[in-house]
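Structure record follows, encoded as structure tokens.
Note that one protein chain of the assembly has been removed; the remaining protein chains are unaltered in position.
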Amino acid sequence: MRGVRLLLIFFPISVLAEILHWGDLIIFITAALAIIPFAGLMGEATEALAEKTGPRVGGLLNASLGNLAELIITIVAISAGKIDLVKASIIGSVLGNLLFVLGLSLLVGGLKFGVQRFSRERVSMDATLVVLAAIAISVPSLFSEEIGPDFVRVESLALATAVVVLVLYVLFIIYSMRQPQVEGEHTPGAIEPSHTGPHWPVSRALIVMALAIIGLALMSEFLVGSLDVVTERFGLSEFFVGIILVPVIGNVAEHMVAVQVALKNQMDLSLSIALGSSLQIALFVAPILVFISLLIGHPMTLEFNHPELIAMVAASVIAALVAIDGRSNWLEGAMLIVVYLMLAIGFFFLPAAI
Amino acid sequence: MRGVRLLLIFFPISVLAEILHWGDLIIFITAALAIIPFAGLMGEATEALAEKTGPRVGGLLNASLGNLAELIITIVAISAGKIDLVKASIIGSVLGNLLFVLGLSLLVGGLKFGVQRFSRERVSMDATLVVLAAIAISVPSLFSEEIGPDFVRVESLALATAVVVLVLYVLFIIYSMRQPQVEGEHTPGAIEPSHTGPHWPVSRALIVMALAIIGLALMSEFLVGSLDVVTERFGLSEFFVGIILVPVIGNVAEHMVAVQVALKNQMDLSLSIALGSSLQIALFVAPILVFISLLIGHPMTLEFNHPELIAMVAASVIAALVAIDGRSNWLEGAMLIVVYLMLAIGFFFLPAAI
Partner (left out) sequence: MRGVRLLLIFFPISVLAEILHWGDLIIFITAALAIIPFAGLMGEATEALAEKTGPRVGGLLNASLGNLAELIITIVAISAGKIDLVKASIIGSVLGNLLFVLGLSLLVGGLKFGVQRFSRERVSMDATLVVLAAIAISVPSLFSEEIGPDFVRVESLALATAVVVLVLYVLFIIYSMRQPQVEGEHTPGAIEPSHTGPHWPVSRALIVMALAIIGLALMSEFLVGSLDVVTERFGLSEFFVGIILVPVIGNVAEHMVAVQVALKNQMDLSLSIALGSSLQIALFVAPILVFISLLIGHPMTLEFNHPELIAMVAASVIAALVAIDGRSNWLEGAMLIVVYLMLAIGFFFLPAAI
């Protein structure tokens, strides 16, 4: 994980590129690379705080700040009015976790250890919640289509649904905290950037977090600001960038952890990170953004487009099926990655305007 | 359950309201309240008859008369030409059982007892049938859309499908009757209004049933007749009334039983009531209404609208997932209720004409 910090070098380069007008492509690439260590530091700071505050508050911190990097990037994008980009990155983040990260973890773990086992009880709950997350994304979208162009109704539907989903997320956190903890494991809703978390004093953790937030927000501004030129030059749709590239950038650090613990045969923790992170995005970040976007003045509804919904349903069903039997092998990992590739191919060939 | 009978007082009030022209709103409310005890009495009479006739015939009685109240309300509505109301109430009844009743049972049972267990073998069958019920509702609907405006073809498709589904329901009843009975449990297709059923002589049971049918039919007439004014005044769509309110009115009595037995930790029975009732609606009441509606002269096809299908699929998948592992806890109950709320919110914001 330490190696990732070297990428911080791209922060000053990116700032220079912006000031000296080196061109949008260089700004885009350097900002994207600089986001990776900031997201990692933010995760480490959350983890360090969680260690100091004890399991209860720590669990809450993890559950709410675990995807803070993602939240900041999306808020910056919403401010810039790029609502479609934000929606795509929400779905893409869930897909990345459920298919790519989980798939890679099961693949490398299975190749090393053969059949791997994990707690059926816990995973069965998470798998059901993953399917519920797909429902929470699909139902308001499909009902919004039937409502048609009446924006007030669509927005009201989004707000009311967001409240209900957030209530469920709170119940889920309460439930998780009352469960006996597995050795070296956090609440299922939690994402931990390193297995045992850094032992930082609170003051240091807070300062690191504040600096990481500032750095991340600035880099997100650069990223979003330089996006249009990049998509145009490479013939990529903004949609493809949102659903494949942005989630990779915001989640690389935690993705590496999930794979690393799979290689230590700690499958409960590996699944907890991958499934927990998708649940956090779908059941916490997405509904929270409905409210935040309203405050910012660029209201985001919960209307996702058909390819996004197809991807969400396919990913949640196949991930739930793979996880639910409490056993995994490399072929199951390969299956998830293949579904990810099929979806990525589909997104690539979609026209810019859907 | 006895307390419910006090609601019978609304029967004469409703009749008076109709005769003395007290207004449609009062008629609607009193008729709705009076339906609850009639449906309850009908269930008790069925139960009493089933006790006298022995397990075989009793199982058949329960399997065919278990949702008689619902059948009567829907037949009255079909006679009044309110086909869309009937379809909505079929879906709503399945949703109410799979999500609200099952959810509430698991929630209160789980809060009281922690993790509750039930027979995986039996529930696994019921869960598969619940998904099959969603297929039996969706396939003719979606194929009918492709057929287009050719009513004869759509009606033929509905009739042929209804025959096949009814054959499956008969096979399901035969299968259930041959299974060893769990203590205090009836056939999965059966709904029992009280755990041990009242010990009435056959004559009394028959009289109670006859009177309940008459009362229920009359109250249903009032309910359907006063519906238009009510929906208009409160800005509710007929669709919302059909999918949320009507099923609640027709099923309150049996819903209470499912929750009560969950509080006694009899989860096999509680699941049997909730799942069995939805199966009865989808695999028996719905196809039977295709034939009855044809005889009445207001033919009902099996064309459900998209929000209904979305709700049906979402409900059956999440209920099957929750049930299939043979264990439950309060969070799983909360999940089902949250899905119900999400759907209810969606239905509320739908425009009147879909």
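Labels for the chains are A and B, by order of writing; each one numbers its residues from 1.
Please note the rule applied: a contact is a pair of C-beta atoms (placed from the backbone, for glycine too) under 8 Å apart; a residue touches a chain by one contact, two chains touch by 3 or more.
The shown structure was predicted, so the numbers you read here are calculated from the model rather than taken from an experiment.
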- request: Decide which residue listed in B:A17, B:A320, B:L336 or B:L350 touches the omitted chain of the complex.
  value: B:A320
- request: Touching the absent chain in the whole complex: find that residue among B:F113, B:F143 or B:F291.
  value: B:F143
Residue touching the undisplayed chain, where the options are B:S14, B:T30, B:T161 or B:Q266: B:T161
Query: Tell me, which residues in subunit A touch the chain that this view leaves out?
result: 306-307, 310-311, 314, 317-318, 321-322, 325, 327, 329-332, 334-335, 338-339, 341-343, 345-347, 349-351, 354
- prompt: For subunit B, which residues lie in contact with the unshown chain of the complex?
  reply: 120-121, 124-125, 127-129, 131-132, 135-136, 138-140, 142-143, 146-148, 150, 153-154, 156-157, 160-161, 164-165, 167-168, 171-172, 175, 320, 324
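By our rule, only the chains that are shown with their structure count from here on.
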Message: Averaging over Cα atoms per chain, report the distance between subunit A and subunit B in Å.
response: 40
